[in-house]
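Note that this is a trimmed complex: some chains were dropped, and none of the rest were shifted.
For clarity, chains are labelled A and B in written order, and residue numbers in each chain start from 1.
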Amino acid sequence: VSGAPAPQTAGFGLGRDALPVEIAAWDIDVRPDGAGLPAGSGDVWTGEEVFVEKCAMCHGDFGEAVGRWPVLAGGHNTLSDEDPVKTIGSYWPYLSTVYDYINRAMPFGMAQSLTNDEVYAITAYLLYVNDLVDDDFELSNDNFLEVRLPNEPNFYMDDRATTEYPIFAGDVCMTDCKDSVTITMRATVLDVTPDDGSEGGEEAAEEEPAETEEASVE
Amino acid sequence: AASGVAMVSAKAANAEGDPAIINKQEWNQYLGEGVDARPYGMPSQFESHVRRQDVPWLTADPVSSVNFTPLHELDGIITPNGLCFERHHAGIAEVDPAEHRLMINGLVDRPLVFTMEDLMRFPRENHVYFLECAANTGMEWAGAQLNGCQFTHGMIHNVMYTGVPLRLLLQEAGVKTTGKWIMPEGADASGMTRSIPIEKALDDCLVAFKMNGEALRPEQGYPVRLVVPGWEGNMWIKWLRRIEVGDQPWHHREETSKYTDLLADGQARRFTWEMDAKSVITSPSPQAPITQGPGPLVITGVAWSGRGTIPRVDVTIDGGITWQQARMSGPSLNKSMHRFYLDVEWDGKPMLLQSRAHDSTGYVQPTKEQLRHVRGENSIYHNNSIQTWAVNEKGEAENVEIS
């Protein structure tokens, strides 16, 4: 009968070494600096072929989207509009994200079923439908870092600590804070709220809600 | 007060007395089900309206979508597991824990693989934390839209987690000095990934396997999820199967295409992880109108901050002309929901209800106006502005914006 306090510094000796073959099976992530990119290549025309077969039923032949599935192309110069269209071409900062995401999550319902060459080809095609490369372009692990997406410079690190926190702090008014108050907007005018009957929303869809982007629920 | 009593009573008795008292009810005389009938219990049949609800028009498909916690029906600070809102990108992964592994690789001295049994042998901690989706209240940026706090504010839940400090697992593998970021990854068909700085990973993150005492629910990442206290919900990777340590962030889809905050000038903030102080009145609210007429009224709501506790909430019933300090009730825990109450005597006149949270850093929840002034209307995420409900003479509440 015995028992010593568990070691807190030297580690617990739990788990086991991950084998190279196991790491290889799971370590599929790709970064903007190219880390994680596998060897492979694919051109725009091959990409179109695969895309039309495996992706277009949701995203449209040219990434324009079917119904409410995500739009993958277009939207250039809409980011400061009332209704910005955020696509790979108009918004995404890094091409590596396209490769990584398609490779890990698409096609929706059959994730991780594409070959590396297929992912390169689709990525090339998505660059093409976003007017970023010509139709004879071939993407590979060799030239991957040469492609930069146009909106990359428009991202910056969270700056709330300097741009917001000083404003949203300090003493608050408790009495006589305003002279009068008026209602300027009412949700019931839109009428897009699901009924308590739970199946609601069909009627709502017709009503064109103010913010219908898929992104609005991410 | 005598006449007041008659006025405010839900059911005045007639001379013969209230039938609910005079007549025996079935449950007063006959036996109910025994202790062998419900090995795992469910709510009363009379509570079937208390449920998570989705908004069909929001997304193309319910499989990559969201449903909402019925905040207007809840009280206290704990969200029951069956009602915690769901957000998944490839549906609910039904993971067999015997077939689940957690791998740590990348910039570590020794890449490791853990089974669930291995994880259960590390020292554990218990903490109550809110998880809020960065998109909570996102549909309200452009204007008052959804009529109910379940829909405007229901992408949040507050749960007591049991888990292993992520720090211990990373120490077990040995993070190299070049390791500055981690990338947790999910086992579901979306293969969800996010980049998290190593400081946060070594601070208060948990690898959690229990919520509110029992195993995580499949909707919440069973058998194991990451807990990232105070930070946006998408980072709390569910069905956690791998953590890679790296020297740079990954800039993956959920931190570029999504969860970046587009400002009015077309530029966008990235890595907006912390959830700022926020509050909402849950009752009265559009789905929880005043049904009993004038007289005593409990105004209640919840408040939270990703940067600390909530020592104070102010409530106005006149649209911000006059504010009163609400009464906080229940334990005040770091990065947890807080419950507040304002007990008033309602005179039956229209009200414009708002709540305003103060957090322990001194931050005060801004108005929509203030927030839009900085960010514009396309920001989608991180809308933590003050919510307004207009209550009419009948006690009905509506989601509105005011001057």
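Following the convention adopted for this analysis, contacts are C-beta pairs under 8 Å (C-beta built on N, C-alpha and C of every residue); 3 or more make two chains touch, one makes a residue touch a chain.
Predicted, not measured: the structure shown is a model, and the values here were computed from it.
Peer 1: Full complex composition, in terms of the labels displayed?
Peer 2: Taking all copies into account, the full complex has the composition A x2, B x2.
Just so it is clear, only the chains that are shown with their structure count from here on.
Peer 1: Round to the nearest whole Å and give the separation of the Cα centres of chain A and chain B.
Peer 2: One centre to the other, that is 23 Å.
Peer 1: Considering the complex alone, what residue numbers of chain A touch chain B?
Peer 2: It is residues 6, 11-12, 14-18, 22-23, 26-33, 35, 58, 67-70, 79-80, 82, 84, 86, 88, 91-94, 96-97, 100-101, 104-105, 108-109, 111-112, 154-160, 163-165, 167-170, 172-178, 180-188, 190, 192-194, 196, 198, 200-202, 204-205, 209-218 of chain A that touch chain B.
Peer 1: Quick one: in the complex, what on chain B touches chain A?
Peer 2: 49, 51, 53-61, 64-66, 87, 89-90, 103-105, 110-114, 118, 121-123, 134-135, 138-139, 141-148, 151, 168, 171-174, 183, 185, 189-191, 193, 234, 241-242, 244, 246, 248-254, 256-260, 262, 264-274, 276, 286-287, 314, 318-324, 352, 356, 358, 361-366, 370, 374, 377-378, 380-381, 390, 398-403
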